[in-house]
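Please read the structure below before turning to the comments.
What you see is the complex with one protein chain gone and the rest in place.
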Amino acid sequence: MPEPFEPKIVAFFCNWCTYLGADLAGTSRLKYAPNARVVRVMCSGRVDPQFVLDAFAKGADGVLLGGCHPGDCHYQEGNYKALRRFKLLQQFLGQMGIEPERIRLEWISAAEADRVRTVINEMVETLKRLGPRKAPVETQFAEAS
Amino acid sequence: MSAYSYFPGCSLRGTGAAYEESLLALFHVLGLSLTELEDWNCCGATSYMSIDEGSAFLLSARNLALAHKAKCRDVVAPCSACYLVLRKTQDYAVRYPAIGAHVGKSLAAANLPALDGVRVRHPLEVLYNDVGADRIHQLVKRPWRGGPVACYYGCQIVRPYHEVDRDCNPTRMDELLNAAGVPTVEYALKTKCCGGSLTGTMHEIGVRLNYVLLKEAVRKRAQAIVTVCPLCQYNLDACQAEIRRGTGERYDLPILYFTQALGWVLGADPEALGFSRSISGQKSIRQWFSTATEEAKAYV
Amino acid sequence: MFDPDDIRVGVYVCHCGTNIAATVDVRELAAYGAGLPHVAVSREYKYVCSDPGQDLIRQDIRDHGLNRIVVASCSPHLHEHTFRTATAMGGLNAFYFHMVNIREQISWVNEDKVSGTAKAKDLLRAGVRRVAMHRPLERGSIPIHPDVLIVGGGIAGIHAALTLANAGKHVYLVEREPSIGGHMARFDKTFPTLDCAACILTPKMSSVKNHPNITLWTYSDVSALEGYVGSYKVTVTRRPRYIDESLCVGCLECIDACVYKQAKVPDEFNYGLGKRRPVYVPFPQAVPLVPVIDPETCIQFKSGKCKKTCIEACGDRHAIDLRQEAKQEIIEVGSIIVSTGFQAYDARRNPYYGYGVYPNVYTALEVERLVNASGPTAGEVVLRDGRKPQTVGIVHCVGSRDENSNRWCSRVCCMYSLKLAHLIKEHTGAEVYNFYIDMRTPGKGFEEFYQKLLNERVHFIRGRVAEIADWGLDATEEGKLVIRVEDTLAGKVRRIPVDMVVLSTGLEPQADANDIRRLFNISCSSEGFFLERHPKLAPVSTFTDGVFLAGCCQGPKDIPDTVAQAGAAAAEVLALIDAGHVETEPNTAYVLDEFCSGCKTCVGLCPYHAITFQEERRKSEINQALCKGCGTCVAACPSAAIGQHLFEDSEIFEEVEGILTYA
Partner (left out) sequence: MLRKLKFQREADPDWARRVSQRPGCERLFSCLQCGTCSGTCPLSIYMDISPRRVTALVREGFREDVLRSQTIWLCASCYSCAVHCPRQIQITDLMYGLKREAIQEGLQPRRLPVAVLAQEFYHMVRRRGRNSEFSLVLRMALRSNPFILLGMIRTGWKLIRTGRLSLRREHIEALPEIRDLLGTEVTR
C-alpha cells in the first residue's frame, strides 16, 4: 500500500513570541505532529512574501507564519506589517491556484505553548484533507522566483 | 404572543398536579400559550439515568424531537429533574461526539427529526427573561395577604447549568415575587438538596434533610416556602406531619409553587391554582387565598 | 594545507544525555551530516555544551581547518552564545556558527524516533546550507547610561534601590501609592522568625528617603517609555497630592486641623477597617511623611466652600497648594527593574465563603491589620461588634489551586496562615482551626514553625472548606459562623462553629499587569505573572535587554525570596553598568546603495526612526546604532536594496531550500 501523505510545513516564527512559545511547548513536553519545520526570524515583519512563494515553489504543502499578539510586538508594530502583507499574499496565492488554507498567520505569545501544538496539529489535518499540492503551480513559481 | 411547548413530565400528572394547574392558569393570565407535547414520554430522569445512560439520553431526545416536530421549539419543563435531563441531553450530545452520533442514529431509526434549534426552558427563567419583573409588577391584581415566604430553588435547575439562575445565592424567584408584592426572606438553604426520591427510599434520611430546610425557613421568619419543583414541594409538604410527630416542633407551613403565588397575585381564578391540594399549612392557605374575604372587603 | 576559500563545515550532534538521544537517532543523524555538501567533520557527543564538547569544536577547527560550525542541540535561546564563543575561541569569527534546535523542536515534542530523526535531518540539512552563506560580522556596542529606574516601592524595589544606591549608582524609585512599603508595610510580624515587619522595613524605608543617590517619586506612575538597553527615555507622571513635598515638614498639623473633626473616609491602607480624613498619611511611618489631599472627599474640592483650616494650620510654610497639577518628569536611564508586586485574590469570587455577606468573615490581609499594633484596633483582634473571638477558623487556598479561579499555589498562604494562627491565639487565646489541602512548609525554619504551632494546640484539619454559613442546627451553633468541611484524615464530615473566619487569599497578578507588560515590552506566563528569560539560568532577566524583574510581579514568593531576587536584579544591573557598554547582536539592516531607488518606502516603516533619507544622494541610510534588527524594512524594500546581517535573504532562502530538498 502507498505511504500516507505527510504534508511538509515551513513555519516562520518570530524570535520573541512564537519561537519561545515553541520552546515552551518543548520544555512542557507537549507532543504535536512532526510536520512543521521552523525557520527563526527576528520578527514576523521580516518575512518577505518571496520566502513564502519560494517555499511553495520548492514543494512546501503549507506555510505557517507566527508572530506576537497585536500590541505585543517586540519591535512595536512589525506584526501589523506582517498582517498587511499576509492579506495580499493570500489573495495572490489564491489566483495562483493555491488554497488559502495552505497559508496561515497566527499570533502566539511566549506563554502559549498549547497554542503552538493546536495550530500545527490543526494545520496538518487541513493539509491532509487538501492533499498534496498540484504540480502545475509549482512550475509557475519556479519561473516566478 | 410567545408560544411554548409544554413537557409536563410524570409528576405533574400526579403528586405535582397543583403545579400543572397553577402553571397553566398563570401562563393564561400572562397571555402565553403553552401547548403540551403530543404523546410525550418519561424524560429518563435520575433513577433511569442510574441504570442506563445511553437510553436515558434517547428518551429525552425523543421529547426534544417532538418539540422540533411541533415547530414550537422552546420546551418548558417545570419539573427540575425533567429540565435537567433534557438540558443535559442537549449539552452532552454536542460535547461528546459519541453520544451525539448515538442519539442522532437512534432518532433516525425511529424516524424522528434531529434536535437542532430546540431550547430547553424552565418556567422560572421564562417568566424572568421573557416576561420580566417589571411587567409582572404592572400586572398585579390582588394584594398578597400572606406572610413573608422563603424561596427554595432546590438543586437541579441551578446546577450544573446556570441558565435558570446562578448556583450560589440565586435571586430570580425572589425578584419576581418581590415585584409582585410578595415579601421574601433571606434563606441560606435555598439551593440545598431536598433528598429527591430518597424520602421514598431512604425515608429517615429524606425526612431529616427536609427538617433542616423547614427549621431554617422558620428561623428566618418565613411563613411559607415557595418551590419550583414537584419533588421539593412534595417532600417539604408531606414530611411536616411526621416531623411534628418526631420532634414535637410545630411545623405547619404552606409549601407553595411559585406559580401558585404569582397566579394568585396576578388574579388567576383561585380555584384553578390547586391550593386545596396542599397537605400542610391549609389553615394559612385558607386565610391567605380566599376570595370570600376579598369580596367582603369590597363591600365595606 | 586547507584552501581558505572552500567551505569546510563541522557538524556536532548533541545527545543532551537522553533528552535528544532518546527520540532522535543521533548516530544516524551525525552519519547523515557527514554526507552533506561542504561537511568536513560530523560528530555526535553526549553534551556538546560541556567543556570537553567545546574543546572538541576548537580542536577540529585547527585540525580540520573548519571554517563553519553547526551544532544540532537545544534552543538558540539557551546556548547560541555558548557555541559562538567556542567558535571564536577556535579562531573563527563567532558568526560562522549556526544552531539547529533538535530538542525543543523535535525530541521533546515528538514520540517516535523515525519521524523525529527524519525531521532532524531536514533541519540539519537546512542549517548546513545556511551556515555556508554566513559572513564574518562584528558586534556593535552601546554605552550604558549609569542611572537606573525601579518601578514599584515594595520591599523588592526598596532593597534593589538601596543595593544600587550604596554601590554609587543613581536610582529613580517610582511608587504609585502615597508611600513606599507595599504589602510588607501592612504586616505585623513575619514568618517564621516572628520579627516585627516594621522593625526591619521602616529603617530601610527612611534610608531610601535620605539616600543621596535615590530620587523617590511616590504617588507617581511611569506613563511612557522609549529607547533600548543603555539609554531609555522615561516619562513619569507625578499625580498632585496638593501638598508640596519640598515645603512640607511632616508635622501633620493640617490633618488635625481638617474641618472633618472625625475621620469619616474608609482608609485604603487598612482595607476600610479604619477611617481617615480627606487629608491624610496612609500610616504613621509613611515615607515620605507628606500628607495627601483626596479631592474625592475634600470639601474644598467638592463645594469650594471650606474654611481651609488646613492651610491656616500649615501657616507660613505654605506647603499646601490646592491648585497643584499633575507634573511630568522626563529622565534618562540605562536599565530598569520592574517590581510592581501582586494583588490579593478577591474573596468575593468564592461566594460560598460569605465574604462581604457575613461581617465576621475577614481576609488574611485584613487580619494582618487587626493584629498590627499600629493598626485600626491597635493590635486588638476583635470582631466587628468589638467582641473578642473565642473560636477562629483559618481557611487556606482561597483562590489558589482551584480550576474555577486560580490554578497555581500561592506559596505563602500556608506559612502566613500559621503565623496568623499563632498571633491570633497569642492575642485572644482563642481556639484556632486551620483548614488546609496540603501543608507546604519548605523554607528555612518553616517546618519547625509548623511543629511549634502543633504544640501550641492549634487545630489542623486536612480538608478544603465546602461552605461557611450563619444557620445553626442547635444552640451551640446559633449566632456563629458554621464551617462545613470533610476532615479527610479523620474521615468525618464536620460542622465547626466559629466566631471569626479568616480567608487565606492567594496572590495574583496586578489588575493592570498587562499595561505594565506592554509598557516595558516584556512577556507574561499563562497565569499573568511576568516571564523571566529562563527559569533557571536567567531568573531575573526578561527578553528585553536592560529590563529586570524582582518580587511577586514575577510569581508568588515570600519576603526572603523577594529580597534575594531583588539583590540578584540589582547585581545584574550593576554588571551591566560597570561593563559600561553592552554588545549588540550584529543583526542590523543596511542599505545597498547601488540598488536603492530612493523610493523612501522604508523610511516610514522603521519604528526606531533609524532610517533617514539622504536628499543629496537620493538614497536611504540606516543608523546602525538605532537599528534594532527587526528586518521589516528589509522585507518591504521593493528593489531588494536592504540587507540584514545574520538574516540575509540568501541565508533564509538556503534554509528553506535545505528544509524542502529531499536528499
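Read from first to last, the chains carry the letters A, B and C; within each, the first residue is number 1.
Keep this in mind: contacts are C-beta pairs under 8 Å (C-beta built on N, C-alpha and C of every residue); 3 or more make two chains touch, one makes a residue touch a chain.
It should be emphasised that the depicted structure is a prediction, and the values quoted were computed from it without experimental measurement.
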Visible chains that the absent chain touches, using the contact criterion stated earlier: B, C
Residue of B:S22, B:Q90 or B:Q156 touching the missing chain in the full complex: B:Q156
Touching the absent chain when the full complex is considered, from B:E53, B:D74, B:E163 or B:E186: B:E53
Residues of subunit B in contact with the chain not shown: 10-11, 13-18, 39-42, 44, 46-55, 58-59, 61-62, 92, 95-96, 99, 102, 105-107, 109-112, 155-156, 159-160, 167, 192-193, 195-198, 200-203, 205, 209, 234, 238, 241-242, 276-279
Where the missing chain touches subunit C, by residue: 352, 397, 401-404, 437-438, 462-467, 484-488, 491, 493
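Criterion: only the chains that are shown with their structure count from here on.
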Topology of the chain contact graph, where touching chains are joined (line, ring, star, complete, other): line
Central chain of the complex, centres being mean CA coordinates: C
Distance between chain centroids, defined by C-alpha means - subunit B, subunit C (Å): 52
Centre-to-centre distance between subunit C and subunit A (centres being mean Cα positions), rounded to whole Å: 31
Contacts with 2+ other chains: residues of subunit C: none
Contacting residues of subunit B [partner subunit C, same complex]: 168-169, 188-189, 212, 215-216, 219
Complex interface listing, subunit C residues touching subunit B: 351-352, 469-471, 473
Contact footprint of subunit C on subunit A as seen in their complex: 8, 10, 16-17, 19-20, 22-23, 25-27, 29-32, 34, 37-43, 45-51, 54-55, 58-60, 71-72, 74-78, 81, 85, 109-112, 117
